[in-house]
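What you see is the complex with one protein chain gone and the rest in place.
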């Protein structure tokens, strides 16, 4: 609750700070605001379930934990922007302002209790993302990505809205708790309109987290957007989106689990197959990470599909591990591709990493750890993320899905290791890359967190 | 058939027809004009549902303002060239199958489901009026209402940011 209000106001403050002569105040101000929001987030900690504003927004420890993950990721990403100093055309005040506003949308869909909050939240988040995707105006691919994302996203929002309307038609309420009581009273005798509505609503939400077969926008948009905003999209939108899907299904629709789990299971398997297999054929590292984000949506969907008591924890831990690893991978990519840039064209292929370890051992190590974590190798956070997710699937007895997931993780090792091999074993002429001190701290902290949670995943549960 | 019901069927027929014409019209300008017709038909539906404010808003905002934006966009694009976008037959067939399946499922779901009946004694005729809308909007829906202003702000900032003229950019 508090971070929503706080960031709405502070976003405007950031916008207006942009009118000051010196642009250097923007970055520290934004970071400070994010820390303030994080602090205010924990005012409600351990209060149990609190409802705000005529049951519009629910706050409990789970939503607060998701909020915290989103805020921490946002902090790291904002810190890595370095104030957009090296871009002439950049408008940092607008970028930071829109980023803060988009977090408001993320908090809304994490803690919604009313479907109208879900809709407005998704709109705020998506509109911000369309704008940030197209922010590199002189780049044709960025423009194309923004247009593509906008058209498809608007269509998905329309489908989602149709689903919400049908749900209202069936249950007579937008409130999640009311819908839940309707569904549990009617059991399997619910109106067919409810099934149709749920299906359409899920399609709209699965589009936002780029699950197959609604993933076609992902590679082009992730590839075309400026890398810093790709990072933002692939971590924050995904975390918030999965929090929203989990909230909807676990809160309102557990009584008709037998209806929706088959649909979701099919989508999960398809997402895993599409994400992992197409990622193998990519030559661009950035595009590979886009497909990898699709495959991680698949792993998270396993947890949602199984919906066991462990699921909550599994989704939380997985999104945290995935976000940190993705941020550090993109962080290294940004430095390396900028160094290897030729006539303004950044080099984002695997070959850009050739020989990275020789002169830049720190960057190579950060890259290696993040790749290992994304691949799910033991002693990294990603391993435990996958472990918890698979554990919740076992509890539900979805062994066949688990077999697919494990096979696909094995495929994943191939394309993640290509980056490590390029960095450590290939010859290359990459020079020493200068890293700004703050950037270095973020990379080191992200890597340390990945290893820490990999060695002792219990710490995380203690924190909750 | 009561006059209201026949009016409903006539309006629905007109709505579906003009919506189809939006898709099938060759010239994008004609599409926009048919879209305006569709919006007017929808406003008629709103009036039949006793939601007059919504009907007026629909005409003012959608048929009025948003359509102007649509026309702007069409004017931005260079429509002089006649190039049919290249879609393979496979894509078309796949799209038809997928959309058809979804349509069949939806129609099936609607046919099998029971729609709540109308009770003329318990029905509150004031439910679609501006006043009851105001009561809802400014009490229960306070938070989403205020947060919509954030959405507007983001949209405005984005439009200004993306529409800003860069040095050396050419117009016309």
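Going by the order they are written in, the chains are A and B; count residues from 1 in each one.
Note that in this section a residue touches a chain if its C-beta (ideal position, glycine included) is under 8 Å from a C-beta of that chain, and two chains touch if they have at least 3 such contacts.
In this text, contacts and distances are computed from a predicted model.
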item: Record-based protein name (UniProt) of the chain missing from this complex, from "Carbohydrate ABC transporter membrane protein 1 (CUT1 family)", "NADH-quinone oxidoreductase subunit A", "Acyl-CoA dehydrogenase family protein" or "Cytochrome aa3 subunit 3"; value: "NADH-quinone oxidoreductase subunit A"
item: Option touching the unshown chain, where A:15, A:294, A:321 or A:449 are the choices; value: A:15
item: Footprint left on chain B by the chain that the document does not show; value: 47, 53, 57, 60-61, 65-66, 68-69, 72-73, 75-76, 78-80, 130-131, 133-135, 137-138, 142, 145-146, 148-150, 152-153, 155-157, 159-160, 163-165, 171-172
item: Touch residues of chain A, complete complex, unshown partner; value: 12, 15-16, 19
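The definition used in the following text is that only the chains that are shown with their structure count from here on.
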item: Residues of chain A defined as touching chain B within the complex; value: 4, 8, 11-12, 15, 52-54, 56-57, 89, 91, 94, 97-98, 101-102, 104-105, 108, 114, 116-117, 120-121, 123-124, 127-128, 130-131, 134-135, 137-138, 170, 172, 191-193, 195-196
item: Chain B to chain A touching residues, read off their complex; value: 105-106, 108-110, 112-114, 116, 139-144, 147-148, 150-151, 153-155, 157-158, 160-162, 164, 166
